[in-house]
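Shown here: the complex without one of its protein chains, the others still in place.
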Amino acid sequence: MSYRFTPSQQELREKTAAFVAREIPREVAQEVDRRDEYPHELMKKLGEQGFWKINIPKKYGGDEGNIIDMMIFSEEIAKALPVLTFAAGNVQLYGSNILIVNGNDAQRDEYLPRLAKGELKFCFGLTEPDSGSDAGNIRMSAVPDGNDYVLNGAKIFTSGASVADISITHTRTASDRYGGITSFLVDTRSPGYRATPLKKLGSKGSDTCEVYYENVRVSRDNILGGPECVNTAWPQMMRLLNGERLGLSATTIGIMDTVVNECVVHIRKRKQRVGSSIRLQELEHKIAEMATLLEAARQLAYNTASMMVNGVNCIKETAMCKYFCAETGKKVSLMGLEVMGADGYTMASSVQHLFRDISLLTIGGGTSQIQKNVIAKQLGL
Amino acid sequence: MSYRFTPSQQELREKTAAFVAREIPREVAQEVDRRDEYPHELMKKLGEQGFWKINIPKKYGGDEGNIIDMMIFSEEIAKALPVLTFAAGNVQLYGSNILIVNGNDAQRDEYLPRLAKGELKFCFGLTEPDSGSDAGNIRMSAVPDGNDYVLNGAKIFTSGASVADISITHTRTASDRYGGITSFLVDTRSPGYRATPLKKLGSKGSDTCEVYYENVRVSRDNILGGPECVNTAWPQMMRLLNGERLGLSATTIGIMDTVVNECVVHIRKRKQRVGSSIRLQELEHKIAEMATLLEAARQLAYNTASMMVNGVNCIKETAMCKYFCAETGKKVSLMGLEVMGADGYTMASSVQHLFRDISLLTIGGGTSQIQKNVIAKQLGL
Amino acid sequence: MDFDLNLENTMIRDAVKDWVSKECTREVVGQLEEQGQFPQELFNKLGTLGFSGMMIPERFAGAGVNTLAACIVVEELASAYPVLANCYIGPTFFGGAVISELGSESQKERYLEKIAAQSLMTSLAFAEPEDADVEFTETTAKQRGDQFVIRGEKAYVSLADQAELLIVLARTDGAKVDDEVTLFCVDAKAEGVEVSRVDTMGQWGANTCDISFNDVEVSAADILGGEAQSGKGRQQLASISDTVQLAYAASAVGMAQGAFEYALDYARQRVQFGQVIARYPAIGHMLSDVAAKTEAARLMVYRAAWLREQGKSCSDAINMARCLGAEVAVKSAMDGLQILGGYGYTMEYDIQRYVRDSTSLFSAGKSLDYLKEKISESLVQLDY
Partner (left out) sequence: MDFDLNLENTMIRDAVKDWVSKECTREVVGQLEEQGQFPQELFNKLGTLGFSGMMIPERFAGAGVNTLAACIVVEELASAYPVLANCYIGPTFFGGAVISELGSESQKERYLEKIAAQSLMTSLAFAEPEDADVEFTETTAKQRGDQFVIRGEKAYVSLADQAELLIVLARTDGAKVDDEVTLFCVDAKAEGVEVSRVDTMGQWGANTCDISFNDVEVSAADILGGEAQSGKGRQQLASISDTVQLAYAASAVGMAQGAFEYALDYARQRVQFGQVIARYPAIGHMLSDVAAKTEAARLMVYRAAWLREQGKSCSDAINMARCLGAEVAVKSAMDGLQILGGYGYTMEYDIQRYVRDSTSLFSAGKSLDYLKEKISESLVQLDY
């Protein structure tokens, strides 16, 4: 029992941290937030540096890393610009990972090499206006027509939908609630596909969209996993959940790390200016609590990941992890805002930026309430 | 990086769990609590089963286990009877561990073999009526007189002081606040030594005493570590802190484990009786939260322990661990009381028993406030 | 708006405070705690103040209904000795208020005068060992002519061993739906009533009891409010719930205040690192937080009492006060324990008592999650 990263994981962390230090100074992060534009340039640079290969199998030109590698990448990136981990998800998670887990060989052969090179982006069209936590309540229709299906309906909160090349689109193909959902690889250049980005509190630049499908035509070969996978999108999605939860957890850890550091620097400066004072105890204790919560979240996240890597069933644990990390991250960010005072409330401060970004994380990827439902069920309740 | 116990550690866990199942059914635990008597019989049985050898070096007849072994033992025992982990501390921690870390060869040779056999108990006389969190404020005097020292003063909150054979007693031997403290091995049969147990909210049976020393005579050879260790009790004590914090953390984990299980059983029963109902969601979510907090505490504790085992400097981390585990344990126990309702408020319920016991753990072994001071300092504040 | 107590209530508060400071000294309460018995003597002394009639109209020998004053008495008692507050709640709220509001004329005549004289303890026997929810009531009342025969088990009944009058929830033969229940006034000394004490973590002396009803006979006239109220227990329970929860809310605020003052007192004297610990933000801010939340909960209780007195809708206000009260009472006790540290953990100091007593508020009368459920049901229907 020990907490140890492999040498290649340590290398990945250093490489990612170096990328962040070089390419994402605070001004760059602030600018992405201010302009609310997808970080195309940073994405391109990430690709050039080989970060898209992390989780792609060797035979497709990748590094064949596991969830821990993905988390290391996300944590380091999130320290400076959390939204970039979501954008990276358009390649690593909703592209490569989905195809590795649920695609068929033809789909993998077609897309993985190009994903590894940064030539493609995917997005994940699941949520609809009336289906949030109730994710199975999918209404978008996919009606067979010869060798094709014709898709009609609307999606919402699809990140990267206006910049992606392929949208993994969930549709209703049979009445059975969970057994009648089919996932298609939809070319976003198809006629009838239209995506409009939403303005949001945070995670600006994620290109989170409302998407409309009007008679979008897709070949049955583009069913995720191939034609035989019709009506299996729900179990396909279940296979992704553990990884998604852990990836989001890593993002929260990166965020907390920076919040804690910013607060430490802030109070140190204040002490240099006005001297040590017992009056600062309250704020110092707040920071001690924040740092402790971060440490607990970090240990929980990476140990849960190692369960997953070791093939242990860990639905309960990943749900706990996502729930704990997101709620803790929100709490730590709020405490950070309080510690930073008026300074933290300005747009120049990374703490408010990270606070706005993390506020999504108790919602996206399954709300805390849904995670608790899952945990309770796994506890036999 | 992975969460893994060695086969011998797994064996130890099973052996301890079997002991608990066999020897400490709820009625026994309740009886210890009710009578508020030191659990002599259980201590004797633990000794017979070889549990005192866990952390004693092989050359003294022990198993040479590390802090993780100690934690496994504490966690399993605490599931049924937390106070027994404190009583066990009279052998393992304040006896064996102190001698291993701070004793000299003569002292080790004299005591360790007997400790391994369960023939001796030690207690740790540090706190005084006016020195709690301010532990350095020691006033008990030790005045040299020939080859002896003469001790006068009072200690408080010394666990096991009326049943122990030896009290590791901290005294003031020079005016320097932290550099003038000396620790003696005081034979409790010495004339002038008097210990009276205190009645407490919980941890009943710990034999936590007020202790009075009236002209208690101790040879200078009985200075912990030998005569050359005069005035070094403070750094000696610092060497014990990481282990103590981790041991207490393990106790909280055992407590939380039982609280969560009791609540799960309680709600399952209720569901069997009245059927599933959305009205139970609140309580189910509470349990999900409790189970999550337990998981986070567990990961934090054992990973911090593995840092210590690997020789990493971990003052900050053990302080975080003790602080997080104790506060979380208190919170989880309070939530448990709420979930259990009127059932949990009866003396028959282990939840109220564990709640009363854990309420000490944000205080003893360094309060949460002191841990936060330590953490803040380690963060450079 | 006026946040001052009126003269009458100011005088009542002063009188109780004065009495408490003289009679409920640390020594007295400490001894009573050690004995763990119903504090009969102290309770009798309290009775001489005449506060038990505060929820009873004057025509039944009561002091006239003064809900706010009754809450203030509960609050002051609870701040020094929560058990005594519970003892007072028995006659005043469970007995006086419930019978005054829901009793039949003959029940009022039979009980109220004795209650007002504090010589008749009333207990509410609603919950059962298996469930506290009304719809799972298994205790039955079988009709035999003009009589009913009650059979079943009740659990966690406060002070049943001291009670003369038990108000018992049962299901009659004719009950058609799950929540068609009936409340009976049962003589606690009647044949077939068996009361046994349950050991609890706190509230020692306000003895929690289980009760067996082994074919206990009562008449139709013993139905609370008279025979016409048969099967209407559910509605009566809603009104009783407000009464009971208001009393517990007041008690919660008193406990919060008592634990707070005790901890503050200690923190102002205890010196560590050369300074009284109240001066450390780690301690001082804990205290200021509790002080603020206690004051807020107190205002909630007074507002709820005032609404109830004015005959206005008050269930939400009461349930909110009760939930906030429990939260701050437990917080105040737990923070106090932390502030007193090792000393607080010993039975020598009173803070452990507040810890043990305040945690009874998780389930006193109803669980907090039940009360929050009621509030949220009401919010859903609310018209903003």
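In order of appearance the chains are A, B and C, and numbering begins at 1 in each one.
Here is the rule we use: contacts are C-beta pairs under 8 Å (C-beta built on N, C-alpha and C of every residue); 3 or more make two chains touch, one makes a residue touch a chain.
What you see is a predicted model; the values in this text were computed from it and never measured.
J.: In the intact complex, which of the presented chains make contact with the chain not displayed?
T.: Within the full complex, the chain not displayed touches A, B, C.
J.: Among C:Ile12, C:Leu264, C:Ala333 or C:Leu361, which one is in touch with the chain left out?
T.: Only one of C:Ile12, C:Leu264, C:Ala333 or C:Leu361 touches the chain omitted from view, namely C:Leu264.
J.: Of C:Ile56, C:Met201, C:Met320 or C:Leu340, which residue touches the hidden chain?
T.: Considering all chains, including the one not shown, the answer is C:Met320.
J.: Return the single residue from A:Lys53, A:Lys79 or A:Lys330 that touches the missing chain.
T.: A:Lys330
J.: Pick out the residues on subunit A that sit against the missing chain.
T.: The missing chain touches subunit A at positions 127, 130-134, 137, 156-157, 198-203, 270, 273-274, 279, 282-283, 330, 334, 337-338, 341-342, 344-348, 352, 355-356, 359-360, 362-364, 367-369, 372.
J.: Taking the full complex into account, what residues of subunit C touch the chain not shown?
T.: Its contact residues with the unshown chain are 1-6, 9, 68, 261, 264-265, 267-268, 276, 278-279, 281, 284-285, 287-289, 291-293, 295-297, 299-300, 302-303, 306-307, 316-317, 320-321, 323-324, 369, 372-373, 375-377, 379-380, 382, 384.
J.: Which subunit B residues would touch the chain omitted from the figure, given the whole complex?
T.: Here the touching residues of subunit B are 278-279, 281-282, 285.
The definition used in the following text is that only the chains that are shown with their structure count from here on.
J.: If I average the Cα coordinates per chain and compare with the overall Cα mean, which chain comes out closest?
T.: B
J.: Taking each chain's centre as the mean of its CA atoms, which one is farthest from the centre of subunit C?
T.: The most remote chain is A.
J.: What whole-Å value do you get for the distance between subunit A and subunit C if each is reduced to the mean of its CA atoms?
T.: 51
J.: If a residue has to touch 2 or more other chains to count, which residues of subunit C qualify?
T.: Residue numbers touching two or more other chains: 280, 282.
J.: At which residue positions does subunit B touch at least two other chains?
T.: 369, 372
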